[in-house]
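Excluded from the complex is one protein chain; the other protein chains are retained at their positions.
Chain nomenclature is as follows: A, B and C, assigned in order of appearance, with residue numbering initiated at 1 for each chain independently.
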Amino acid sequence: MPDFGPDLVEVFGPSQADGGPELIQLLTPEGERVHHPEFDLDFSAEQLRGFYRDMVLTRRIDTEATALQRHGELGIWAQLLGQEAAQIGAGRALRTQDYVFPTYREHGVAYCRGVDPLNLLGLFRGVDHGAWDPKDFNFGLYTIVIGAQALHATGYAMGIQRDGAVGTGDTERDAAVIAHFGDGASSQGDVNEAFIFAASYNAPVVFFCQNNQWAISEPIERQTRIPLYQRALGFGFPGVRVDGNDVLATYAVTQAALNRAREGSGPTLVEAYTYRMGAHTTTDDPTRYRLSDDVEHWKLKDPIARLEVYLRRNGLVDDGFIDALKQEADELGHHLREGVKALPDPQPLDMFAHVYAEETEELRVQREGYAAYLETFEGAQR
Amino acid sequence: MPDFGPDLVEVFGPSQADGGPELIQLLTPEGERVHHPEFDLDFSAEQLRGFYRDMVLTRRIDTEATALQRHGELGIWAQLLGQEAAQIGAGRALRTQDYVFPTYREHGVAYCRGVDPLNLLGLFRGVDHGAWDPKDFNFGLYTIVIGAQALHATGYAMGIQRDGAVGTGDTERDAAVIAHFGDGASSQGDVNEAFIFAASYNAPVVFFCQNNQWAISEPIERQTRIPLYQRALGFGFPGVRVDGNDVLATYAVTQAALNRAREGSGPTLVEAYTYRMGAHTTTDDPTRYRLSDDVEHWKLKDPIARLEVYLRRNGLVDDGFIDALKQEADELGHHLREGVKALPDPQPLDMFAHVYAEETEELRVQREGYAAYLETFEGAQR
Amino acid sequence: MSTGTTTQKITLAKGLNMGLRKAMEDDPKVLIMGEDVGKLGGVFRITDGLQKDFGEDRVIDSPLAESGIVGTAVGLALRGYRPVVEIQFDGFVYPAYDQIVCQVAKMHYRSKGRSPMPMVIRIPFGGGIGAVEHHSESPEAQFAHTPGLKVVACSNPIDGYWMIQQAIASDDPVIFLEPKRQYHADKADLDEAETPEPLFTSRVVRRGTDATVLAYGPTVKTAMKAAEAAATEGTSLEVIDLRTLSPLDMGPVFESVRRTGRAIITHEAHVNLGIGSEVTARIQEQCFYSLESPVLRVGGFDTPYPASRIEEDYLPDLDRLLDAVDRSLEF
Partner (left out) sequence: MSTGTTTQKITLAKGLNMGLRKAMEDDPKVLIMGEDVGKLGGVFRITDGLQKDFGEDRVIDSPLAESGIVGTAVGLALRGYRPVVEIQFDGFVYPAYDQIVCQVAKMHYRSKGRSPMPMVIRIPFGGGIGAVEHHSESPEAQFAHTPGLKVVACSNPIDGYWMIQQAIASDDPVIFLEPKRQYHADKADLDEAETPEPLFTSRVVRRGTDATVLAYGPTVKTAMKAAEAAATEGTSLEVIDLRTLSPLDMGPVFESVRRTGRAIITHEAHVNLGIGSEVTARIQEQCFYSLESPVLRVGGFDTPYPASRIEEDYLPDLDRLLDAVDRSLEF
């Protein structure tokens, strides 16, 4: 049979792991500030230190959680190592009234929205399916069925339109939605339907795809033969590829896209070009399917290191700052380690709670039946 | 709330009903032969007469079926009036070894493949769900769930690859698949997933979308804000818009796309820009949602009339030919009218046939039970 | 809107249309979404006139993608809207199945009640209209098997009017099944001043003593006709319109079966794992000593829905129902 595979590698391979010429960058892997004709922004020292702090703390959440999983405290953990800039850049570009639809890996965005990371750990520990009230943070629950949330985001954005909270010019009022998903998810019908609905209704939604090059063991070229951001062109709205390991560029590009949405100009696809440095989850073994060379290559592009170089070189941080941050991270780690063990386990009968807004008679009977059954054990070991 | 609708009309409206500058045309609505730098072909007189004959007969199938539905002989009929050129152009570009995945409206393509139109009528009469053997004509069964067949086509094309029947240079062997669907169907996840799979595997499939401007009552701008053929660009393969009322252009473009597929260059999206002159089906009432002006405008672009003008002007047909064809059409009409009434009704127990390749014991029992039950009526009226 | 007690004769289609209109008037958060629901008023005209009166923002013609429709409705519900989704035909609900089963059904649970899903998914269902494939399905069992969803079926114009409003008012997602072949079949007197029965209740629609016939949606009419026919032969059938399929309202059913000792359930869906199997399992569990014969099921056969020229053989009809009644009585 004809050879229809190998040439794909030319399109995206380690050799192009820098994202190609269309990649928007404001901070190089070497920590050099570069400029961009369209997406440049002035960042204050405070902002830059803030990004750095955010990324360091986010990484700490991730490494603590990974360790806690190893120690049996979590059932599984989806690591974000390497994707800190993409998530902090996107998360910090949001306004309070904006709304986020995350995947299962958006720990950095959750952190930006003020969700206690313990809640994230709880989910992976198995104490519940989501412990925060989305309305408190305008941050939806983690969605595990890949791509499903892209439609939710689009619908929510249609709601914003109906509430007249788009294009009024009032920055406190105009709102946008951001839908997170991965490169793999971009192949799901739901994501593509979301593109269609968003374009058709001109909905104020930003599709934020973290192309971390892998969908578990499948490389990006299985999902697309052209750069992913170009998918948007087929649906009639702009797509843009940003260096997802560059927090400045990610922030600037996401902000621009959110502004477009808020002002009523419709959807944008942002492809944050990044790399999943760790395993897919703690149960995955990436050595089965990818080369360590590739990982090494991406280590040189670390999102935190490059910002640190820049901050230090420009005298924007000193050892005091770094030390204080280290301490803050340690405290966060402590909070997580202690907190996770203290998370109250759900009780058997919790299983029956919240199936419906209005519990049905038959479920009540089932619940009471099980309660009575449990009572027959009265302290005895089941 | 902000105004996010009306500007859509600018993109596609009656004013642009000519399809815009990107439209590939070889024969104008006035019957003038024009040339195209990329897609021109030399057509023999015989070929041209053949196209004409095909379209006239296809239209006859459609009008007879419509009339038969009115007379209660069919439960419903999906009319193709106005789409003859798109279907004949596409159908005639196929080689025997190519395979077609139709919608429910591909009567003209079915005709090209040699399927007796009586079989199509039977389906709409309700005698079965599909009477022909797809393998006999390389023409799949009508698919009613919109878009589903785009994936089947892609999978079939992957099969062709595995059979080594692509890119060998042997014109008897190299095969392609054509997937038909409508403008409305282009919004289905399945169609977009088909684009992704086809691109990913470089499958030899042509996506042939008849953009007849309407999905029942919904105009094309509900599905896309940009010309539909551009959808393909987002998936990394070529898209092209052809005048779907121009049989020559449709033939030329489809042939080129099929050749690309057969030679191993992968998928193409062909948007045949046309118009559904009739109702969606015989149960639809288009006066509820569209302007008769619009229909009038498209009447001037009739696919058959323009070819007839061309043929007559160039002396390629004479009255004898036209009369003979009229008689052929009348005979076809007769065949359909008589044939449909003679179609044997299915028998009650046919319901149980072919549920499985290997009938299950429980179904056998159900079948025999029903047979026994029917026997209790023995001639009596149920 | 009239406030008096005037009644009017309406069809099921009209009842649903009026009910939708009323719900939209009562609550500006109610939206209608679907394919062709706008200018066309839906292929069955159930949303006729609503877009004209409530505008394109509240009666939304969607791109042709059922997962997209339900998925965006989820987002709208999260934003505080109450979407009423129309699926054009029963057989086209499946592309939305994932969104319904994994998102709509689970959002309230997942969020510990913080993200309710007050959504109605209207599905014209069942056969008997001479249609081509996929236009005559009965998908109810699949939804009833899914915790988090509620599933109801209306059977007559008056229920149509009230039940659709009650479903929209419910804070839980409701799969709302409409027997399409009854849309224009019969008329009934609507008195808008009446107080309807609660949504999630079954109802005895005919009293009888010899056996209980359970039905819902399109088969209620069949069951009523069967009861009339049986009466002429001296058999007294009780008929219950289940109305709610999840939750099931088994109280009236148990009460009835304990009295009659016999039960027959009928639906158009395939017998195998249809609603009838659950109802049967519950009856045999709760009425074990009252049953004088096995619970019998009369449903669509376990074949795909056949070509329409033989659909009357597939569909449970008066004769098959009476045959089952006889078998039950003679057991």
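By definition in this document, contacts are C-beta pairs under 8 Å (C-beta built on N, C-alpha and C of every residue); 3 or more make two chains touch, one makes a residue touch a chain.
What you are looking at is a predicted structure, and each value in this text was computed from that prediction instead of being measured.
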Worksheet entry | Chains in view that touch the one left out, judged over the entire complex | A, B, C
Worksheet item: Pick from B:Gly31, B:Gly50 or B:Pro134: which residue touches the chain that isn't shown?
Response: B:Pro134
Worksheet entry | From A:Glu64, A:Glu84, A:Asp174 or A:Asp190, residue that would touch the chain that is not displayed | A:Asp190
Worksheet entry | Omitted-chain contact residue, chosen from A:Arg59, A:Arg222, A:Arg276 or A:Arg306 | A:Arg222
Discussion item. Touch as defined at the start, partner being the missing chain; which of A:Arg33, A:Arg95 or A:His129 qualifies?
Written reply: A:His129
Item to complete: Quickly run down the residues of subunit A that touch the omitted chain.
Response: 1, 5, 75-76, 104, 123-129, 144-146, 184-185, 187-190, 215-218, 222-223, 283-284, 288-289, 345-348, 350-352, 355, 362-363, 366, 370, 373, 376-377, 382
Practice prompt. List the residues of subunit B that touch the chain left out of this view.
Written response: 101, 128-131, 133-135, 140-141, 145, 148, 150-163, 177, 189-190, 193-194, 196-197, 200, 353-358, 360-363
Worksheet item: So that we can see where the missing chain sits, which residues of subunit C does it touch?
Response: 67, 91, 94-95, 97-98, 101-102, 105-106, 109-110, 133-134, 141-142, 144-148, 246, 269-270, 272-278, 280-281, 284-286, 288, 291, 293-297, 302-304, 331
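Just so it is clear, only the chains that are shown with their structure count from here on.
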Item to complete: State the chain with the largest centre-to-centre distance from subunit B, centres being mean CA positions.
Response: A
Discussion item. So the centre of each chain is just the mean of its C-alpha atoms; given that, what is the distance between subunit A and subunit C in Å?
Written reply: 41
Item to complete: Could you put a whole-Å number on the gap between the CA centroids of subunit B and subunit C?
Response: 36
Worksheet item: Which parts of subunit A, given as residue numbers and ranges, touch two or more other chains?
Response: 161-163, 189-190, 193, 196, 200
Practice prompt. Name the residues of subunit C that each touch 2 or more other chains.
Written response: 57, 62-63, 65, 67-68, 95
